[in-house]
Each structure stands twice: as structure tokens, then as C-alpha cells.
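First the structure, which I've put down as C-alpha cells, then a few questions once you've had a look.
The complex appears here without one of its protein chains, the remainder shown in place.
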Amino acid sequence: MPTEKILEILFMYFKAFAVGGAICVIAQIIINITSLTSGKILVFFMLGGVVLTALGLYQPLVDFAGAGATVPISGFGYLLANGAIKGAEKGFFYAVTGSLTAASAGVTAAVVFSFIMSLLFHSKTKRN
Amino acid sequence: MKKGNTLFFKTRPRVRSYAAICGSKEKEGVIGNYADITLSDDMYGESTYEKAECKMLSGAISLAVEKGGLTDCDIDAMLSGDLLNQIISASFAARDFEFPFLGLYSACSTMSESMLLSAALVDSGFACNCVAATGSHFASAERQYRYPLELGCTRPPQSQWTVTGAGACVISDAVGKIAITSATLGRVRDWGVTDVNNMGAAMAPAAADTIMRHFKDTGTKPEDYDMIITGDLGALGSRILKDLMWEKSYDISSNHVDCGEIIYKVIEDEFQGGSGAGCSAVVMNSYVFTKMNAGLYKKVLFAATGALLSTVSSGQGESIPCISHAVELESLAAGAQ
Partner (left out) sequence: MTGKNAQNCNNNYLKYVRALDPPTKHFKNCLAAFGVGGLICTIGQFLRYMLEYAGLSGDELAGTVSVILIFFGCLLTGFGVYDRIGRHAGAGSIVPITGFANSVTSPAIEFRTEGYIYGTAAKMFNVAGAIIVYGVFSGVIVGIIYYFL
């Protein structure tokens, strides 16, 4: 592989780390200041992703940082909004169903794996 | 006899026997050497944490009865409660026994409320031996009041750690070296604290109110007590309590002890210390009563505090009403200072 390509890949890792980390830091600052619970943080960031995507602001971030923008929960919002936007081009039916279709992989995985884990594991008490 | 909200017991009911069971984390702290049974596993050989809590409570009760040289038929009533919905641990533990059961709910102040009521029953002659007991379990409380155990969330620095443990004592009319001389009934105080993680701040006004009324009604001063023990205010709540008392010119800084503050060895992961009904129950029924039996502490005021909230009320944005009941104990042991 040429050196240029390797440098590009390394730079991409760096960008993913920086952008993903930065999104988490924003969430952490909000938690520190307002002491919101984790569920609320997840909802707000997901909604933030939806709104930014609808405004066309999230796509550039995804192009720039790759997984740094898609792995945080705001990327889940991006997925939902993107699905809806793409569906809207095909017709009203797809405009309504497009978001959940796009998110189906994540939701299915979470449900199926969680169910399997609940069969395999017991909840453990904490000592610290 | 009664003055204000303070009851003075003529016959001075005794603490005949006591027993405590605590979890593995609590074992490492000050009470480790005094508790009768310490668990190596928080499950206690049961399939759920609720069952484990129930087993601890029932174990503490039967141990206390046994240590008092009594059998089930000698007990006239058992007064108990816990933190779970519909006080299931206490009522399920009561299945194991032949004596009557009176269920109480006073959140974390259940220990002092049950002692107070037991003493009143014994003093009035309606009962000869009463069992006062309560307990809590970290995992079951966490699940009911907060989040699932495995959820990766941060604990705010004001938060406390629910104690895994149960304590029981037999209040009797004659035998025993510790006498219950008086008790002050608590009033519900709510100073508008809504932060469910900051129980200490919510409960401190209730504790201050009860302790001050006790001083007033009995005509005593803070210096008259070897120890003034509160339930589970934690480090932050204790500081607020001392400040509140100081404002009304009562100085309790030298002899105030908080069960939540002392129960764990290092207050780091637990932040402000222990909480829960089991907190004061375990400390009183192991460490404090043992020391009092030996005559090391002569006069002790025990005021456990409870936050009377539920997940529904806090979800609806209500503030946290709190209560504290105080019980005054006196050691009759020889060699008391």
C-alpha cells in the first residue's frame, strides 16, 4: 500500500477519535451541569442527530469523520432521518416508513442480542 | 407519661437481645467484627435479591429471638418493615414465624420507629417481648429506586450506597442491660429538596427537628449523651445537621455519629456513605448495642432518618418529605462511665 493511503487511513482514525470523543465531551458537560440521566441524554442526542440531518448539517460531519459521527447515538438519529429523507423521494408511504426501515438493523440487533444475554447471564451485584 | 411528642417509659423496657446480618462490602467496615453473620455472597444462596433480603431479615429475627433465650411463643409481636414496595421482605419474613406481625413503613427510619413502638407496647403492658427489625439490600433497592444494576451510568458525588444487611432486636419487659427510657415521635419535614441523589440534605431538617424537640422535652443538653446517632445522613447530611443544630445553639459536633458515615471503611466509591433501612439497623444491632452492653456508652440518643419518597413522587417532581424518630437508650451495665 502506498504511504499516502496509509497516512490517509491513520488520519481517518484520528478524525473518528476526535469527533466521536468531542460528541461525548459535549454530553459529559451537559451531564455535569444539569445532572440529566443517561436515558434523557440518549434521547436528546438522538433528536439532535435527527434535527441536524434534516437541516443537512450532519451529512458533512459523517463524510468528514466516518464512524466518529455514526457510532454515537446522534448517528442513530442521522440514520433515521436519512432513511426518511431518502424514502420521501420514493413516495409518501416510504417517507413515513423509511426511518424505521433504516434503523431496523440497530433495533433488531439490540433486541435479539439483549434477549440472548438475558438468557445467559444473571444480574450481578456491585461492590463499588 | 408524655410531654410534647416525647414518650417517657415508666417501666424502662429493655433491649434483651439483638442480632445483625450484613453483606460482604459492609463486613470490611467497622461493624464486620460485631455482626453475627456476614455474607460472602450478596445472593445469600437465593435466586433473587428480594429473596436474599427476606432471608437476611428472617435470619436476623430468629437469631435475635434465639440469643434472648426465647422461643417463638414468647414473642408477643414483631414490628418490622423494609424499603421494597408493599414491604414484601418484612411480611414474607414473617411467614417463617409463629408470632403476630405488624408491618411498618418509615423508609430508613424503620429501625427507630419499630423500637419506639415495641417499647410503647411493652411499657403499656400489652406485650412482654416484641421484636423490632428491619433490613435492606443494595441490589433490590437499586433496582426499585434507581436503574438496573448493569446500566452504565455515573453516580453523582452526592449519592449514597444502600447497605446490604438486616438487624433485629428483642424489646423485653425485664431482662437486658440496655434500657429504653424515652422516645420522641418524628414529624414529617419537607424543606423542598427535590434531588433524589441528595438524601442527606433532604433528611437533615427532619433529624434536627426531632433531636431538638427531644432535648427540649427531656430537658437534656447535647453534652448529656455519650453518642447522638443518626441513621443514614451520610457525610454531607451530617454536616448540614450539625450546622442546623448549631444555628439553634445546640453543639452536637463532639458526640454526633452517623451510621451511614461510619459503616464503610473508605468513603470513596460510596461517596457520602451508606443509606437504607439496613444501615442504622445493622450498626445499632451490632456495634452500638455490644458497646452499650459492655457499659462503654452510658447514654445514647438514636434518631434514624427516613426519606418518604417513591419513584412515582419523584417522577412527578415532588420534593422529598422526611421523618426522624428518636429513641433514648441507657446502659445499665456495671462499669459504665
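Letters A and B mark the chains as written, and numbering starts fresh at 1 in each.
To be clear about the criterion, a contact is a pair of C-beta atoms (placed from the backbone, for glycine too) under 8 Å apart; a residue touches a chain by one contact, two chains touch by 3 or more.
From a predicted model like this one, the values you see are computed outputs, not experimental measurements.
Colleague: Considering all chains of the complex, which shown ones does the missing chain contact?
Modeller: A, B
Colleague: Can you list where subunit B touches the absent chain?
Modeller: Here the touching residues of subunit B are 47-48, 50, 143, 147-155, 157-158, 190-194, 198, 201, 205, 236, 239-240, 243, 271, 318-319, 321.
Colleague: Which residues does subunit A use to touch the chain missing from this display?
Modeller: 9, 12-13, 16-25, 27-32, 38-39, 41-43, 45-47, 50-51, 53-54, 65-68, 70-77, 79-81, 83-85, 87-89, 91-92, 94-96, 98-100, 102-103, 105-107, 109-111, 113-118, 120-124, 126
Everything below uses one rule, namely that only the chains that are shown with their structure count from here on.
Colleague: Report, in whole Å, the distance between the mean C-alpha point of subunit A and the mean C-alpha point of subunit B.
Modeller: 46
Colleague: Taking the complex as given, what residues does subunit A use to touch subunit B?
Modeller: Against subunit B, the touching part of subunit A is residues 31, 35, 37-38, 123-128.
Colleague: Which part of subunit B faces subunit A closely enough to touch in the complex?
Modeller: Those in contact with subunit A are residues 24-25, 42-43, 49, 138-139, 147-154, 156, 164, 195, 197, 269.
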